[in-house]
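As you look at this complex, bear in mind that one protein chain is not there, while each of the others sits in place.
Naming follows writing order (A, B and C), and every chain is counted from residue 1.
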Amino acid sequence: MTVLEQRGTYRPAPPPAWQPRTDPAPLLPDAEPYRVLGTGAADRADPGLLRTLHARLVTGRRYNAQATALTRQGRLAVYPSSTGQEACEVAAALVLADRDWLFPSYRDTLAVITRGVDPVQALTLLRGDWHTGYDPYEHRVAPLSTPLATQLPHAVGLAHAARLRGDDVVALAMVGDGGTSEGDFHEALNFAAVQRAPVVFLVQNNGFAISVPLAKQTAAPSLAHKAVGYGMPGRLVDGNDAVAVHEVLSDAVRHARAGGGPVLVEAVTYRLEAHTNADDATRYRGDAEVETWRGHDPVDLLERELTRRGLLDEDARRAVREESEALAADLRARLHEDPVLDPMDLFAHVYAEPTPHLREQRELLRAELAAEAEANADAEAQAAPEGATR
Amino acid sequence: MTVLEQRGTYRPAPPPAWQPRTDPAPLLPDAEPYRVLGTGAADRADPGLLRTLHARLVTGRRYNAQATALTRQGRLAVYPSSTGQEACEVAAALVLADRDWLFPSYRDTLAVITRGVDPVQALTLLRGDWHTGYDPYEHRVAPLSTPLATQLPHAVGLAHAARLRGDDVVALAMVGDGGTSEGDFHEALNFAAVQRAPVVFLVQNNGFAISVPLAKQTAAPSLAHKAVGYGMPGRLVDGNDAVAVHEVLSDAVRHARAGGGPVLVEAVTYRLEAHTNADDATRYRGDAEVETWRGHDPVDLLERELTRRGLLDEDARRAVREESEALAADLRARLHEDPVLDPMDLFAHVYAEPTPHLREQRELLRAELAAEAEANADAEAQAAPEGATR
Amino acid sequence: MTTATAAGAATAARPATLAQALTRALRDAMAADPAVHVLGEDVGALGGVFRVTDGLAAEFGEDRCTDTPLAEAGILGTAVGMAMYGLRPVVEMQFDAFAYPAFEQLVSHVARMRNRTRGAMPLPLTIRIPYGGGIGGVEHHSDSSEAYYMATPGLHVVTPATVADAYGLLRAAIASDDPVVFLEPKRLYWSKDAWDPEEPTPVEPVGRAVVRRPGRSATLVTYGPSLPVCLEAAEAARAEGWDLEVVDLRSLVPFDDETVCASVRRTGRAVVVHESGSFGGPGGEIAARVTERCFHHLEAPVLRVAGLDIPYPPPMLERHHLPGVDRVLDAVGRLQWEAES
Partner (left out) sequence: MTTATAAGAATAARPATLAQALTRALRDAMAADPAVHVLGEDVGALGGVFRVTDGLAAEFGEDRCTDTPLAEAGILGTAVGMAMYGLRPVVEMQFDAFAYPAFEQLVSHVARMRNRTRGAMPLPLTIRIPYGGGIGGVEHHSDSSEAYYMATPGLHVVTPATVADAYGLLRAAIASDDPVVFLEPKRLYWSKDAWDPEEPTPVEPVGRAVVRRPGRSATLVTYGPSLPVCLEAAEAARAEGWDLEVVDLRSLVPFDDETVCASVRRTGRAVVVHESGSFGGPGGEIAARVTERCFHHLEAPVLRVAGLDIPYPPPMLERHHLPGVDRVLDAVGRLQWEAES
């Protein structure tokens, strides 16, 4: 009962404008993150799901390693690895139906490729040949978002629009622990709750925003507790337990799809690598902490479970290994080729039709490129004078 | 216990970076707003406090009426009335010590004058002669903030700075229900909690943001429930019960001053008038709702209590009435005089020293004004030719 | 396309306000295309603080004309998501300065999504922003923010100055497959013009300036709230023997160099007039590009008459800030006419 429902000498009936006010209890996350692996519940996990998750996690780990290696070879401009977070990345993609939408942040290329986007296209931003390498409509994956938390209102608007159109579409939006501090996080969750938009917000709490640890990011009991302030359920899950993440996200997607409105899921995980290849993590954290978390590795956790239940024989291991290596080899091969770029593309998509001043600049660049090509041809001709007559 | 403190086969000790995580229970507001008037607790309320609150409420009501009347006479550009919200306005100012700071929003001139700022100075923004009419340092009142919620981070920074300096200063920041949807609200509360800054956030939930009712603003159980997402206590209070608001805010100020960090207080109240004199409230709400709330009027509530306890005799009533009328008369008189403005002031405070291009523009305006004065003099001379020789 | 209520009505031009023409444009656009959605603060039952969305929620329902929570980044950000799904959101920002919280969404997403995705994900979004002063608004209610939007590639920036353009340009903005910042001159909301609401002006293609008054002595280049000032100045200038041409840009992006330069080449002199501050404002760009293109036709440097480079003043002092007829005439007087003789 709220003040508005009280009756008394001075207090008349509550004005309808105050309705509805809800009971916070069902919105609060459990005190303890949900987990399956290592608990009795693991026995009930579907073997097929366990195998799929395992294959995707192992491949994801390999993908992360390969992408990081490619930065060292100068084939990627930068790579923010999700090593250690594969359970979240993979589950986020697997719980969605084809018609659903994924809204990744810049770290979430693994979720993007798990959803079916070609890895080279997924890495375009980080390779440096264009901003987004895939058509967002093909797999219903929004562009990787670099400005933190800004993709969250997009997910809300899209889910809201789909609902208005009567389409049965859920949007799953990913954000980091650091990103929860941004105003856009707040505004997105509030809009989603008010509009009962079918959105699942997945916060990967990996302990750090670059160098800043969670304790400097928030004083909340957990990030999932933020949900109650918007009137949506908050769920806390062990983000390194792929089965648990998959289950919690599946529930959340089902809840949203059924018209129950948005859900906030905090997956507690850990960024095992530095922020990106350009970062030096030794400046702000010790090896001991990292080692501690290595003991709670998502791939290991799942492998132990599969092994315990006898679901992982040598053949299965080999198949997964081969699949991973194939992915890595393909990535290596295709990223070692230089992309063919047309500088004129710079003007092609600023507007549907270039403005007059862009057309002028386009002609300027065209002339420059022609001059450059000519100069190059001359230089080649001079370098190989005997070929000049060919 | 959180996931990080669990021990098990796969799960090592929690890394220190995850600490601390707090218990949400003490942060949650009560299900029912706190109130004193009309309950047994009213008997314990200090008579002196009751009388002071009453005098200020009555004066405040009169102030609101007078200011609104002045808009009709064209003496104020606009006035957002706090009629119906006087309990919050008055209590917010009274709970602070001299050394504390008040951060008002544009609706909170009543709190500002209750803190001691001259009413004409407090109304400068709304009169239209300058943006802020008072020196913020004189009474430690920040400028009225027009862009919603933007004053909240200022309060946090100021309180944080004071704490760093070792000063025993609390900042109380006021915002509306609508303002809680802005990103700045979120960022401010989060910063305050992380830095344990001594800030009290007072949300006056008056049911509307212009025409938008609370139900379209949030789906939260209450606005006070937002506190838990930042790790600060949230308190819900009947905003029309001046004694309850005073008590809850006093507690919050004490908590903040003692180093306990920030507190979020939601005062449930009602905007009895239109948004401002320029607004037409009949477009979006019915009389019935307003009437319902008139039955829960903060001045009435308090008068009944004073009367019940025999604290309000005719002398006291007369004294309060006289005080109110004196304030109103002073306001009328002083606002009916046109302020003397110097257009050159437009350039005086853009920077400590005007830039060269501002100096040029200043000279241009000076020349224009001189020409204008000359033309006026000529016109006068022509209008009164016989005076031309004087 | 006309709406039901228009059918069979006897049509005739009669005075309408610029605000009414905007309302009519929204209504016609919503009737013509179910993908058009209006959202913002107080746009529903209230009809917006300037009543531009008056009646839309009643006619099309709250799902088509939606009161949002009070959060501008959230409004624009969700509108981006709606556009991604194929809707054509029309966002109302309540006042110029209250669009600033949405600046990151605007610059980092709205302006870039088409380019980012090589054209795969265009954002047909209209962002209506009441702008400019002259209405006695208190702080933050009178900013001229067009310089920010002009400097952001990927946005169209359009502003009407007449009743007919209010309709035509808003329809064009909503029809555009690109995001349009649609700047509505606040102090012209109540300006009236004969206009036939039953036969509204055809949709203008965005990007064409128009000569509002032909003249031979010099060109006044202007837009939005300053158009009436320039027309008045042109009338007054006749007394001084100057026959001024007045060009209404209508669109800052794309910029119609052709129309502007043709005029300046004819007259040989130009003054850019706008309410926005001078330093770093639109006039610098306009003067620079006109000078680049018409240097040898210019008898004098292109001058600028603009708002002062100060935070927008309080109501009682705003008249000293706003470029008025006298300042325009003074500038015209400084166009080095001696050189003529």
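The criterion applied here is as follows: contacts are C-beta pairs under 8 Å (C-beta built on N, C-alpha and C of every residue); 3 or more make two chains touch, one makes a residue touch a chain.
Just so it is clear, the model here is predicted, and its values are computed rather than measured.
Chemist: What are the shown chains that the left-out chain touches?
Modeler: Every shown chain touched by the left-out chain: A, B, C.
Chemist: Of B:Pro29, B:Pro104, B:Pro147 or B:Pro221, which residue touches the hidden chain?
Modeler: From the options B:Pro29, B:Pro104, B:Pro147 or B:Pro221, the contact with the absent chain belongs to B:Pro147.
Chemist: Of B:Asn64, B:Ser82, B:Thr114 or B:Asn190, which residue touches the hidden chain?
Modeler: B:Asn190
Chemist: Across the whole complex, list the residues on chain C that are touched by the chain not included here.
Modeler: Those residues of chain C that touch the unshown chain are 73, 97, 100-101, 103-104, 107-108, 111-112, 115-116, 139-140, 147-148, 150-154, 253, 255, 276-277, 279-289, 291-292, 295, 298, 300-304, 309-311.
Chemist: On chain B, where is the contact patch with the chain that was removed from view?
Modeler: Its contact residues with the unshown chain are 130-132, 135-137, 142-143, 147, 150, 152-162, 164-165, 171, 183-184, 186-188, 190-191, 194, 345, 348-352, 355-357.
Chemist: Using the document's contact rule, name the residues of chain A that touch the chain not shown here.
Modeler: 77-78, 106, 125-131, 146-148, 178-179, 181-184, 209-212, 216-218, 280, 283-284, 339, 341, 343, 345-347, 350, 355, 357-358, 361, 365, 368
Rule of thumb we're sticking to: only the chains that are shown with their structure count from here on.
Chemist: Please report how many Å separate the Cα centroid of chain B from that of chain C, as a whole number.
Modeler: Between these chains, centre-to-centre, one finds 35 Å.
Chemist: Counting only residues that touch at least 2 other chains, which ones in chain B make the list?
Modeler: Only 181-184, 216-218 qualify.
Chemist: What positions in chain C touch 2 or more of the other chains?
Modeler: 68-69, 71, 73-74, 101
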